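All protein chains but one are shown in place.
Every chain is named by a letter (A and B) in the order it is written, and numbering of its residues begins at 1.
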Amino acid sequence: MTPRQRRMTLVFSILAGVSIAGVLALSAFRQNVTFFFDPTEVAAGKVHDGEHFRLGGMVTQGSVQRLPGSLEVRFVVTDFKHDVPVTYTGVLPDLFREGTGVVAHGRMRGDGTFVADEVLAKHDEKYMPPQVARSLKKRHGESRAETGAQVQSSSPKSPAGT
Amino acid sequence: MAWTWFHRLGSPPYIYSLAARLTPWFAWPAAALILGGLYGGLVLAPPDYQQGDGFRIIYVHAPSAWMSLMVYMTMAISAGVGLIWRMKVAHAVAASCAPVGASFTVCALVTGSLWGQPMWGTYWEWDPRLTSELILLFLYLGYMGLRSAMEDVQRADRSSAVLAVVGIVNVPIIHYSVTWWNSLHQAPSVMKLARPAMPASMLIPLLMMLLGFTLFFVAVLLVRLRGEILSRERSASWIREAVST
Partner (left out) sequence: MSEFFDMGGYAAYVWPSYGLTLIVVVLNIVWARRLLTRSREEARRRLAMRGGGDT
């Protein structure tokens, strides 16, 4: 092997080594690396009792209730397979809406309700002018966000985007 | 036959004069595309149905993020070439890339942060995309730090090149983080050939900005490269003529 071939082998070996190490490390730590759990994972008991975690999913249409006289808000987070009721006291982000994605920080209460101390809105990767959105809504009789496309794009196995 | 071309690229005086001649061919189109893209993005594109005029941050955030990745790839590949072929010019290219890449990574992080606050409700989250982009910044800074820490240019070249090459695994992680893992940052809007995620009126200015910034990077790289090459060529005879004008 010429010296140059040896150097090439060295460089690619280092690269391969680091890549393999990276893959192993990430898959071993997948539990800790998970950014949020969806309602199905919560229902499957993937979250430890009392653990502070992030819950991600869609806000069920028609589930938002504001309690009069306080800043408390109740809504349901769903991934169209399971639901988790959420309660939150505080200001919600601008883009928080029924039928759109959310990521909430907090923990489960004993009664199966998720008590959130922070709620973030998650939006999808689609952009469009208001007129297009309105005509789509009229045509399909529902807002674009309800088509489940948002939950698809937030799950790890989704083909959305490349 | 192809190798003569490749080895000519390794000749400092050739690269020096080539870089000087090529720069305006990248600089002027870059300026035109960026100015056109700015007008298209700020004025012509309609507001978004969800984000209103706030979405226009995309016209500076997405190009910055693209730059941070593209410049890193250029840096890592030239570093690898420099390591394997022992080419000074390749190391010079890598060294020239680093400050440009680092500055655009900062830009991507800050513009992203400013965009995240009104839309998500937070300036920062440790989600996979944001975290890996931050790691990219540390890689750039590490590369630059390693170089400046070493007196001998050759040792600086080689050790920083190893870091650059190793760090390349972060690039696919950054790009695929939003599809591999649950994340707050949404999936890519542009890097998919199937259904475009935005109408032409919004997409075309974005493509202009992406291309414009790419050409801008090449122009800046060519200028930096000339400076880098000059500072490495201590006693070469070609320098006298090159700097006498």
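What we mean here is this: a residue touches a chain if its C-beta (ideal position, glycine included) is under 8 Å from a C-beta of that chain, and two chains touch if they have at least 3 such contacts.
Computed from a prediction, not measured in an experiment: that's the story for all the values here.
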Chains still shown that are in contact with the chain withheld from the display: B
Candidates B:Pro13, B:Gly36, B:Pro99 or B:Gly142 - the one touching the absent chain: B:Pro99
Residue, one of B:Gly10, B:Pro29 or B:Pro47, that touches the chain absent here: B:Pro47
Contact set of chain B toward the excluded chain (per top definition): 34, 42-43, 47, 51-54, 56-57, 60-61, 63-64, 99-100, 103-104, 106-107, 110-111, 114-115, 117-118, 216, 220, 223-224, 226-228, 230-231, 233-234, 239-240, 242-244
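Methods note: only the chains that are shown with their structure count from here on.
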Intercentroid distance (Cα basis), chain B paired with chain A, Å: 29
Contact footprint of chain B on chain A as seen in their complex: 4, 7-8, 10-11, 14-15, 18-19, 22, 33-38, 56, 92-96, 100, 103, 118-134, 153-156, 158, 160-162
Chain B residues touching chain A - in the complex, by the definition given at the top: 46-51, 55, 58, 80, 83-86, 118-122, 125-128, 162, 165-166, 168-169, 173, 178-184, 186-189, 191-193, 197-199, 201-202
